[in-house]
Structures are given as C-alpha cells and as structure tokens.
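A single protein chain has been omitted; all remaining protein chains appear in their positions.
And then subunit A:
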Amino acid sequence: MSDRRELLLAIDTSAGTSVAVVEGDYREPREVASSATAASTVTAGAHHPAAVTEATPHRAVVLSEANGFDTMKHAEVIGRLIEQALAEASIRPQQLTGVVAGMGPGPFTGLRVGIAAANAFALGLGLPVLRVVSHDAIAFAAQGAGRTGEVLVVSDARRREVYWSLFDLSGQTPVRIDGPGLAKPDALPHVHAATLDAAHVSAGALGQVALEMLRTGAPFAADQALYLRSPDVTLSTGVKRVTQR
C-alpha cells in the first residue's frame, strides 16, 4: 500500500460509551536513493534521506481513550468523552483523517447514540465514516491480551438474550468466522469454542481494527446498525369492542 498517516476518532456505544483517537503510520521502508528523490519533490532543499528509511512501517497506536461505563447515559456523556479523547491526544478535529463507528451488535437505544455522533462528526468535517463490527474490537483486544484459538465473543442483548460472534485468534489478526448473531444463552452455537463474556468495548481497539482494515484493504461494515432484532411491535388485530354484547 502507499504511504499514509491515518488519524482516526473511534466511537463505540454498543456497551458503555468509549471514544478514542488512534494513529496509523504506514510509511514503507525503502531504498535511500529512490526515497530521496521522492522526498525532494515535496520538501525541496530540506530533504533528509536518512529520516525516510527510519520511518516506522505499520505503526498503529492508541493516542487516547475515554470511557463511560454507565449503559444508560450514552447521550449525556458522548460529547464530553469526544472532547476528552481529543484533548488527551492533543489532536484538533481538523487534523483527523476519518471517524470509526462501532456498528454493534448492541442494545439499540445506546448503540444509535455512538453511530449518530460519529456520522454527524464526520459530516461536519467532510471525513469518511469507517464502520466496524463492535465484536471485532472485543476479539482484537482479547488477542492483544494473549487469547488464542477459537473464541466465542458473547455480549448482553437484554431481554434474556445475548449477541455472539465466533473468532479464530490463531493468526496474526482475529478472523470472524461466524456471526454476529442473537441467541438465548442456552441456545448458543459453537459450544466447542471458549466463550468470552464481554461487558466493555474499547474504542481504542475498535480504531486499531479500522487501521488494520485500511492497511489490508478489507471491506468495512455496511451503514446499517447491527440491531439483529426487529422493532418490537405487534400488528393491531382489528378494533376492540368497548361495549359488552
């Protein structure tokens, strides 16, 4: 892939509220001679060939992460946490190159808060929205913490149901092999896999997943929130009588 530096604001409200700023630096190491030519066209007279060869390839770092763990206060805290994540990373909104939105699965009301904030934030600056399955961030964080093999990520879907996704963590990065899906806890698929009950989604991990997807050119998620459940409505069954026959 070509040289680039990504600076992303990542937002996830599929569990609590998590906001992070991540940075990806993808300048490839190369021959001094050719890079000197390339650099001189950009920075005439001030080029520094040595600096180019020292560029770090595939560096993905979390510059900041701000969290609110209350699962009922997404709308209240989302603004402050965005401000906090930007301030801790010493990043101004104008410096960002994209916005990462955690698309769920997650309880609807809260999930929408993060997606709406991410969409509007990106809109205000003309930035792309990079949509990532929230469970992918859980798997990424788990692998970073040393988990390996097949793992079934499970998170609360309320109403005595859970969301699940099956990952293979044996490669360099997690691969989602099935899901996300919705099930009763006693009817979960892939019972052979070790389960990972997740109550928190890290926006830092979400941002790192997005950086990895950008690097490899993997397709991002669709723009619909992953509700995995139809709106709770009952079709009206005609008009009820108000008087006794």
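The working rule: a contact is a pair of C-beta atoms (placed from the backbone, for glycine too) under 8 Å apart; a residue touches a chain by one contact, two chains touch by 3 or more; residues count from 1.
Here, contacts and distances are computed from a predicted model.
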| item | value |
| --- | --- |
| Undisplayed chain, where the name is taken from the UniProt record, one of "Raffinose/stachyose/melibiose transport system permease protein", "Recombination protein RecR", "Sulfate ABC transporter ATP-binding protein" or "tRNA N6-adenosine threonylcarbamoyltransferase" | "tRNA N6-adenosine threonylcarbamoyltransferase" |
| Residue of A:Ala20, A:Val62 or A:Ala117 in touch with the missing chain, whole complex considered | A:Ala117 |
| Interface with the undisplayed chain - residues on subunit A | 73-80, 82-83, 86, 93, 108-109, 112-125, 224-225, 227, 231-233, 235-236, 239, 241-243, 245 |
